[in-house]
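Only a single protein chain was left out; the remaining protein chains are all shown in position.
A and B label the chains in the order they appear, each numbered from 1.
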Amino acid sequence: MRVVEQIGSRAIDRVARALYAIGFVVEILRQTGRFVTNRRATAKVLTMQILFTGVDALNVIATISLGIGAVIVIQGLSILPQFGQGQLIYNILIVVITRELGPILTALIVAARSGTAIASDLGNMVVSHEIEAYTATGINPIRHLVVPRFIGVTVSTFVLNLYFNIFGLAGSFLVTQFVNPISFAEYSSGLLGTIALVDIVSSCVKSVVFGAIISFVATFHGLAIERSSTEIPVAVIKSVGHSVTLLILANAVLTLVYYL
Amino acid sequence: MKLRYRFANQAVGVFILLAIAAAVALLVLMGSNQRWFRRNYEYYALIDDARDVSVGMAVTFRGFTIGRVTSISLTAANNVDVRFTIQEEYIEQVRQRSIIQIVSSPLGGGQIVLHQGRAPTPPLPEASRIPTYDSKEALQWRTANEVIVLRAADPIAQIVAQVEPILLNLDIVMANVVELTDEINLALLGQSAGPVAGILTGLESTVAEVERAVARVSVVIDSAAAQADLVLEDLNSITSNLEATTAQLRDPTGLVPRLLDPSGSIATLLDDDNVLFDQITGTVAALDLTIAGLSQTLDELSRFTAYLNTAQPQIATLLEEGRAALNTGQDVLLGLRNNPLLRGGIPPVREQPSTFQGIRDGEF
Partner (left out) sequence: MESTMNERPAQNETACALDGVSVSYEGEAVLADVTLWFPVRRCTVIMGFSGSGKSTLLKTGAGLVVPDRGSVSILGTDLARSNDREVERLRSRTGFVFQDGALWQNMTLRANIELPLRYHRPDLDREQIDGIVAQKVEELGARKRLELRPAQVSAGERKVVSFIRALIVDPELVFLDEPTTSVDGERSDLMFRALRTLKERGRTIIAVTHDPRLASQIADNLVVVAHGRVIASGPMREVVRSTDRDVVRVLTDVLSETATYAGDILDLLDPSIATNDRRPDGDQSEGGPEPVDDADDLLLS
């Protein structure tokens, strides 16, 4: 009987937490609506968030995407022409860079860099009563702290994904010049002829969803801290773990939707 | 304050704007590359079988893709309605009297080839029907030379498309020739009930059949080797010769019936002031002409076979059989001419060198 009771209480606990998280997300979205119509003093927070999450991550994203674009071209050009399917390199580039790796790698980098920062930042604020200070001043902490982080991370992930594509596709072209020189016109027309609008839309949708997931999870765990600063590292670890899990699941679901 | 913080707004602005500019540029380039902003004109064609067409198949003109198949449906009259679009910039090419031809490649994939009307006219109105290559009106326009027919980009597909019906006809021709040969052999052995005139009438129709088949072959040759006129002339002369011969033979007072009639008198041959002899020589001369013509046709066919051989071995194989059959027909006619009753001896058979190479001999 104890076991049943335990399972029951655990399940109830889980459901309650899930409902709470959903409520949190709904609140964020509601406050986002208000933020958009009335920005006031919060615009600066948003700018800084995009600076930290987006601009500062650009070098990492650029390096990774250049490298991946290069590897795809080197591997592809060494294997595909053996089957007389050299043209497929464009499809592979688009599937790998635009549709799959671009959004998910960008999201993982953002989760690792900014998700952790947001969780520990908000956790510290809770511990040092800064959140209470916002509330006391009549500044809604969700709107002033969470919404700019949500928008900032989402926008940054979206834009970083665009940069990932730019650098990834450009990187593959640069490497092509060493392996099998073709003109830029040929490369771009091959690429542009192959890429479909749905590829771009899928990539963009993914990066937006991923950005939202990262910011929801990080702010949720950051604000879930109650009093002690020792809770902060735990919250950071949880935020990364949950982010990565949810990102992979969401990627699978979105890819599935793409092929349905 | 760090420089980075002081220019945070600018940095973020540049960061976002550059990305969006790149995305917009990509979309515009994609759009122009994939023609999002161009209008397409729709036309349709009615065909018998949807086997060789598929949605998304390219419509080509002089090797350029100018449109795509958008839908295929079965009409109430059991025709296959193929809808396809022509891109705006090529719409001027869709002149009156244009026809389409569905070309499927044995390697998979196919295309619809647009053959343009010869006379420059304003484009066909949208949603009008474009006749297919084999349709009656298309045949009419083609024979009237109102259509510019070019070889398609894929020579194999092109040839397959054109040769298929020819092969079908050749099959019939061969059957006829074999039958004819048997009949003639039997007649010469005196075992046939029917007169030679009937056999020759059969031969005439056979040759007409050949002529028609070769008329189709000629279209291929036109695009491949431009020798159709020669062949057609040859066949026309053969036909006229045969007609003349047959007319003579049909004459009840003609030579052959009497000649071959057991009750016929050999004396007549000697007593009629060379009239009969002249008739015979005339007939033989006509046969000579016919044989010469047939021989030339065989040469043409041989050359065509050689051409095809490089393109498609299977077709060559079939044509080779056809050639062999015609060869036999020639032998028969020679035999008739050299009937020991008329002349003496059969000349050595003209040997056609086999141009067929086995599939395994060549490089594929």
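Rule of thumb we're sticking to: contacts are C-beta pairs under 8 Å (C-beta built on N, C-alpha and C of every residue); 3 or more make two chains touch, one makes a residue touch a chain.
Here the structure is a predicted model, which means the values were calculated and not measured.
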item	value
Among shown chains, those touching the left-out chain	A
Full-complex contact with the absent chain, from A:139, A:170, A:208 or A:234	A:139
Missing-chain contacts mapped onto chain A	40-42, 121, 124-125, 128-130, 132-140, 144
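To be clear about the criterion, only the chains that are shown with their structure count from here on.
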item	value
Centroid distance [mean C-alpha coordinates] between chain B and chain A, Å	62
Complex contacts: residues of chain B adjacent to chain A	4-5, 8-9, 11-12, 15-16, 19-20, 22-23, 26-27, 29-30, 33-34
Chain B-facing residues of chain A, complex	47-48, 50-51, 54-55, 58, 155, 159, 162-163, 166, 188-189, 192-193, 195, 197, 200
